[in-house]
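Removed: one protein chain of the complex. Kept in place: all other protein chains.
The letters A, B and C name the chains in turn, as written, and every chain counts its residues from 1.
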Amino acid sequence: MRRNKKELKEPTLINRTRVHVRFSETDAMGVVWHGNYLKFFEDGREAFGREFGLSYTTIYENGYTAPVVDIHCQFKQSLTFGDTIIIETSYHACQAAKLQFTYTVLRERDGLIMATGQSTQVFLNSSNKLELVNPVFLKEWKENLKIL
Amino acid sequence: MRRNKKELKEPTLINRTRVHVRFSETDAMGVVWHGNYLKFFEDGREAFGREFGLSYTTIYENGYTAPVVDIHCQFKQSLTFGDTIIIETSYHACQAAKLQFTYTVLRERDGLIMATGQSTQVFLNSSNKLELVNPVFLKEWKENLKIL
Amino acid sequence: MRRNKKELKEPTLINRTRVHVRFSETDAMGVVWHGNYLKFFEDGREAFGREFGLSYTTIYENGYTAPVVDIHCQFKQSLTFGDTIIIETSYHACQAAKLQFTYTVLRERDGLIMATGQSTQVFLNSSNKLELVNPVFLKEWKENLKIL
Partner (left out) sequence: MRRNKKELKEPTLINRTRVHVRFSETDAMGVVWHGNYLKFFEDGREAFGREFGLSYTTIYENGYTAPVVDIHCQFKQSLTFGDTIIIETSYHACQAAKLQFTYTVLRERDGLIMATGQSTQVFLNSSNKLELVNPVFLKEWKENLKIL
């Protein structure tokens, strides 16, 4: 992924949100099951959407869906039940009709990085066809937030 | 629930299906998290539907949905990763426009009962309104299977 | 369950906690999958534990686990993505070595009751044997909170 990371522009917007680890998210090794970090990333995207006006609901009301087409996760440390995490979700602007986010999951009590991740979403219109150019609502959203 | 159980008619149709416990279904106590048994019950209902022609898809294609309105589960023993289970799903006929199932989850290697459960589903029509009388497709399904 | 409800003493302690519905918790019917309410109930138990000093961690540090042996849920309305819920978790004292909770899940924006539930937990000691009498730490917890 080093190559991909280089390609990503610097983040232009960052959201931080706080989540309690659920007991049901742990596994028999006593730690959070690795697949559950994709829920944390989605928590991050949604908190980002609520802060900056780009939630799933907004996208949907504009006639689009934005499915995840690529996700990558690096696990550094293990979360356990009782932990509270901070999810940092960073938006990376790009010319293509895509949404690119990176994630850092930190343990609240000591700020240790538990996992990092990257995701790419594309836009499908109401006929489920891939949009090759940026939807109008996204252009306006970028303009309002002065994102190039 | 003793009262409810008494009310239930004897089961008229029974399906048995086999499921591997997933590692992601265990929790930090080393056993299957209790909430995951509702997935096993749904596995049971679906296997029942495939065997007897009453799947979610069939119900949906006839213009209905059948949401669960009541579910009850008794946990007897703990399943662990590596276990394979047999889910017995029993259909209990009733006059009302409802689907009533009971479940027994057995560990395959020794037949031990791990959990039991009961569920009730109602029918909503395409306007999301509760159906008070049995949908026609359900009457025909019962007749075909000689269920009173 | 009417019988069971009658048997329960009036709740002596109530916790209220707030949870966002996750997109991953919805199903193809567009609403929260019924099994996910057991996660909400557990959120409620844990928030209760944090407020009143009876978390899974506390129980565990005292040498016990408290598995759920019975859970019952009544679904009234459907939650959708974007909803925020209030979970009311009520502790019902009893003489037996058990923990009995009831739950009410309300939609925050209008206070509508979406689901109700009841759960029973027992105590296993460090040898995984059922405790027939109340553990000392639980007696002390009740005394401290003036619960009969």
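Convention: contacts are C-beta pairs under 8 Å (C-beta built on N, C-alpha and C of every residue); 3 or more make two chains touch, one makes a residue touch a chain.
Nothing here was measured: the structure is a model prediction, and the numbers come from that model.
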Query: So which of A:74, A:125 or A:144 would be touching the chain we can't see?
result: A:74
Query: In the whole complex, what residues of chain C lie against the chain that is missing from view?
result: 23-24, 26-28, 30-31, 33, 35, 80-81
Task: Mind listing the chain A residues that contact the chain we can't see here?
output: 1-3, 29, 31, 34-36, 38-39, 42, 65, 67-75, 78
Task: For the chain that got dropped from the picture, name the residues of chain B it touches.
output: 20, 22-24, 38-39, 42-43, 46, 55-57, 81-82
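The rule is simple: only the chains that are shown with their structure count from here on.
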Field: Rounded Å distance, chain A centre to chain C centre (Cα mean)
entry: 31
Where chain B and chain C are represented by their mean Cα positions, the distance between them in whole Å: 24
- request: Compute the distance, rounded to whole Å, between the mean C-alpha positions of chain A and chain B.
  value: 36
- prompt: Can you list the residues of chain B that touch 2 or more other chains?
  reply: 31, 35
